[in-house]
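Omission of a single protein chain aside, the complex is shown with its protein chains in their original locations.
Letters A, B and C mark the chains in the order given here, with residues in each chain numbered from 1 onward.
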Amino acid sequence: MTQTDPRFHVPAPHARPGDTPDFSHIEVPPAGEAKRPEPTVAAHETRDLATGLVRVLDHNHQAVGEWDPKLDAEPLREGLKHMVLTRVYDDRMLKLQRQGKMSFYMKSTGEEAVAVAAAMALDKGDMVFPSYRQQGILFARGRDIVDMMCHCISNSRDNLKGRQLPVHYTWAEGNFFSISGNLTTQFPQAVGYAMACQYKGESQIAASWIGEGSTAEGDFHGALVLASTYKAPVILNVVNNQWAISTFQGIAGGQAETFALKGQGYGLATLRIDGNDFLAVYAATQWAAERARAGLGATVIESYTYRADAHSTSDDPSGYRPKGEEAKWPLGDPIERLKQHLIGLGEWDEERHAALEKELDELVIKSYKQAESFGTLHDGPLSPVESIFEDVYAEPDWRLRRQRQDLGV
Amino acid sequence: MTQTDPRFHVPAPHARPGDTPDFSHIEVPPAGEAKRPEPTVAAHETRDLATGLVRVLDHNHQAVGEWDPKLDAEPLREGLKHMVLTRVYDDRMLKLQRQGKMSFYMKSTGEEAVAVAAAMALDKGDMVFPSYRQQGILFARGRDIVDMMCHCISNSRDNLKGRQLPVHYTWAEGNFFSISGNLTTQFPQAVGYAMACQYKGESQIAASWIGEGSTAEGDFHGALVLASTYKAPVILNVVNNQWAISTFQGIAGGQAETFALKGQGYGLATLRIDGNDFLAVYAATQWAAERARAGLGATVIESYTYRADAHSTSDDPSGYRPKGEEAKWPLGDPIERLKQHLIGLGEWDEERHAALEKELDELVIKSYKQAESFGTLHDGPLSPVESIFEDVYAEPDWRLRRQRQDLGV
Amino acid sequence: MAKMNMIQSLNSALDNAMEKDPNVISFGEDAGYFGGVFRVTAGLQEKYGLDRSFDAPINEAAITAMAIGMAAKGLRPVAEIQFADYIFPAIDQIVSELSRIRYRTAGQFTTPVVVRTPCGGGIRGGQTHSMSPEAFFTQVPGIQVIMPSNPYDAKGLLIAAIESPDPVVFFEPKRLYNGPFDGDPTKALETWAKHEKGEVPEGHYTLPIGKAEVVREGNDVTIVAYGTLVHVALAAAEREGIDAEIIDLKTLVPYDIDTIAASVNKTGRCVVSQEAPRTSGFAAELAAQIQEECFYALEAPIQRVTGWDTPYPHAHEWAYFPGPQRFINAIREVLEA
Partner (left out) sequence: MAKMNMIQSLNSALDNAMEKDPNVISFGEDAGYFGGVFRVTAGLQEKYGLDRSFDAPINEAAITAMAIGMAAKGLRPVAEIQFADYIFPAIDQIVSELSRIRYRTAGQFTTPVVVRTPCGGGIRGGQTHSMSPEAFFTQVPGIQVIMPSNPYDAKGLLIAAIESPDPVVFFEPKRLYNGPFDGDPTKALETWAKHEKGEVPEGHYTLPIGKAEVVREGNDVTIVAYGTLVHVALAAAEREGIDAEIIDLKTLVPYDIDTIAASVNKTGRCVVSQEAPRTSGFAAELAAQIQEECFYALEAPIQRVTGWDTPYPHAHEWAYFPGPQRFINAIREVLEA
């Protein structure tokens, strides 16, 4: 049987393995071009912002335009540090996974700004409902690295008692909700949480992140419906990193102009931003948080970025996209761009950067040693076996008590 | 405990029982104002049509503007007849339900144009996936009334063997898909069907209808995602009759401007139309069908209308909306408007109308007598009892064979 | 004490719970202003305000997810799913999320949500207003499953469910809302007024989750039932003059194996029942566990009285519904074996 023209339309990406990476179809508006309305603006007046691209850092790495959050050098350096740490950590964990130290890992390479800048623009008290690719939030919020690793290697100190896959962190103290393996389920949950914050009379808000592929799920719609109906103080982030495992964004996006634009159909505020631009992510999150705290409801933010590495350690992108595509991504690398910006400001230099990388790499290595001292998945010690019967209910019922006995633990 | 201001926003309708009906918030643009682009227009260029209101019949009942489908008098009279028949049938069935002749009934009063005009604008071969309030399609497609009634009273000639609630018709011959009791499930099914039509190389398209309340379901989003991704030849109708049982449209709509606008977020063509204007519904359906058949994908059509009677025979609207609200509906009554239009054209008159009503009422009464001769739910005969074990599978397996034995039939 | 039907007693439970704990809120489709299509939430919005009893969009998944998010913040949401047939769009949020939050966070977050939903047939609802999907939820670790059979239990169990630290799916047999039902559709409708379980305290009380009740003592056969079928089983035993011990299970997860086993060990014969289709229904779990537990006491195979493996038909509802005759057949079978 020979291949014929498809009888219905099936979207395909611009380049496949063997092709030359091609992003010529992506329009990159100049930084600074987008207008920044007051956060109190009517939702439908943010329509242009759903199809444009909020960018602050220009090609010379200078912050330009109305969206420049005008941060001091200190928080910029802090942001840079969190992003570098995220990357260093990811790289190290990948190596460790390859060595069999953990069952699975997921990197966020190329998307560090999406998580780190957003976390810094939020209050620490705001509750986040992330997907599995926002580990940057944890660094920005100061989670102990050893603790993070103990989770990833499921050892005796894993705060999730070995119950979750690596990178499916929970950190209640840090207002970091449980990451689900099921896509998009957290999106409407975040809206409920945000409503409960209002109910309790607190100024806390909620924020959630999903990938662009995950917008196809029914729960995406459910979240936007709830947010629209109850005007909930929530930020609904869509991280458009162009890929959902092997399927490019067009399989979820179809003929839609942008993912942000969907929010307009619900009367929500909408922003589409350069996700590799730390300042744009920061400014957009700040704007949306201000709007939410003012009782004006939700903002849908599409962060336009690129998944620069494999989907997970179970994935090999060379099967579905050209090698080296990440290097051609027209919005560059978020760490490099913030670094150059700081250098341009005279607030940073290559030496300090190299030193920072080295310091953080050492920290990560040292942390891993420490983490490993509490065990690894492969060699133990793990949480006690009987812990598998705990926390199913507040108290185990007769079935679980008997089953524990049956297992002899 | 005393009531305080709600701590989060919960939308409420403009009027509740005891209030004076109030539709002053509804903007009714003049008929003929909306531009009619070619059906080949880019989807995003139909944005204005998602927030406007396509109207053809003006306050003098004249057809005006670009959307006038310029139908001859004959199809107009035919449409009028189908609408009158729908109403007469609904009224009679309600009475019969009250007399205990059937367990349940759902009227479509006030929404007859939505179904009838759409059915007439489609080809008879196009597959329809309706909700429970588009019985007008059956009349327009010439379904035998006695057969319809036999279904509603679940008698021995019910083509669904008494398995479905009344009004949950199926009519494969008439390309009328099975109506589900579960809201919105048919919307994405219609997209799959439409894709299969293309796959088979046929020019057939599919059309589906849901209520505005049903747009909140995940399946609504699923349908639009599929339609967008695969550019399926389907018409996705949202019948905004202002009410979803006791909840007004704002509970599903939230802060959204219109329901049609949601389609824009998926890159679909969008039309918002006066659902009580036979000509507008006809023209919009024709436009969308032409677009679909040309391979340009789906159109989301919001028909703006009003549920002029109870949700179903289990419902009493006086518990949640002012009495007499239907009489104040600013878009009038679809039958009255088409009738006056025809009279204005000199193609109809009050006498003929009265005669038509009488004729159809007699037809319905006569048909019911005939239907009843095949049995009623209450007194039988029904389909044979053993038929409950048929059609679960193509062939009953041992479980069903045994169970039939156990029942002794 | 007051005379209440099951709608009133459930309403009273919500009222008491909301009065006592400002974190308790109630929502669902048509469950706010109008008070629910069965009126279980009637009056709550007026009394407690728009944000404590409100209407939700028609999206069962979103309703459940909203409840989960709210519970994570410390509220005690009671979500209504209008008919149990419509719980399936929500099942992912229940199975993958609600049931596991405590487990997967090792107790850092808990989500004590109650999902209330009317179930069962007997009201000519056809296949989409008649389902008894309880067995689906009994398979889900982390969820408690309750189905009361009368106004008194309904209230005590609903308050217990709301106060439970665990998520609960709470099934309300809609055929029992207005009166007990012995399975004979030709008889005049009964009301709860004359039934002793129609006597309901107006104030707060709870019944223990996980406790069954022997509602009729007997020596010849044990019948395990829950919801509507409790009344049908009672009628069957009465009609045939059988010395049956009848257990009203009330809680399906965790079910009260001790009460069941004690009874079966005494009678040596057992019938288990459910309204849902036969295959893989909850009666299968009961039969499997009872035969394991009481094997040496059993003198006959355990019989299952169930709905058929078909959708719930509309016109032939009563041919599907497991009525008294089906109980009698099963009882005879186990007695004569």
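Keep in mind that, in the parts below, a residue touches a chain if its C-beta (ideal position, glycine included) is under 8 Å from a C-beta of that chain, and two chains touch if they have at least 3 such contacts.
A quick note: this is a predicted structure, and the numbers were derived from the prediction, not measured.
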Practice prompt. Sort through B:E112, B:D147, B:D219 or B:E326 and give me the one touching the missing partner chain.
Written response: B:D219
Discussion item. Tell me which of A:S214, A:N240 or A:Q340 is the one touching the absent chain.
Written reply: A:S214
Worksheet item: Among the options C:G122, C:G198 or C:P277, which residue touches the chain absent from this view?
Response: C:P277
Fill in: Sites on subunit B contacted by the missing partner chain, in the whole complex
127, 129, 159-161, 163-164, 168, 170-172, 177-178, 180, 182, 185, 187-197, 199-200, 206, 218-219, 221-223, 225-226, 229, 391-394, 397-399
Discussion item. Suppose we count only contacts with the excluded chain; which residues of subunit A make the list?
Written reply: 1, 3-4, 6-8, 10, 12, 16, 103-104, 154, 158, 161-165, 168, 180-184, 213-214, 216-219, 244-247, 251-252, 254, 314-315, 319-320, 377, 382-383, 385, 387-389, 392, 399-400, 403, 406-407, 409
Response to the item:
Contact residues on subunit C toward the hidden chain run 61, 85, 88-89, 91-92, 95-96, 99-100, 103-104, 127-128, 133, 135-136, 138-139, 141-142, 253, 276-277, 279-289, 291-293, 295, 298, 300-304, 308-311, 337
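Assume only the chains that are shown with their structure count from here on.
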Item to complete: Please indicate which chain is farthest from subunit B, where distance is taken between mean Cα coordinates of the chains.
Response: A
Fill in: Mean-CA-position distance for subunit C and subunit A (Å)
41
Worksheet entry | Distance from the mean Cα position of subunit C to that of subunit B, given in whole angstrom | 35
Practice prompt. Can you tell me which residues of subunit B touch two or more of the remaining chains?
Written response: 7-8, 10, 216-219, 251-252, 254
Worksheet item: Of all the residues in subunit C, which ones touch at least 2 other chains?
Response: 51, 57, 59, 61-62, 89
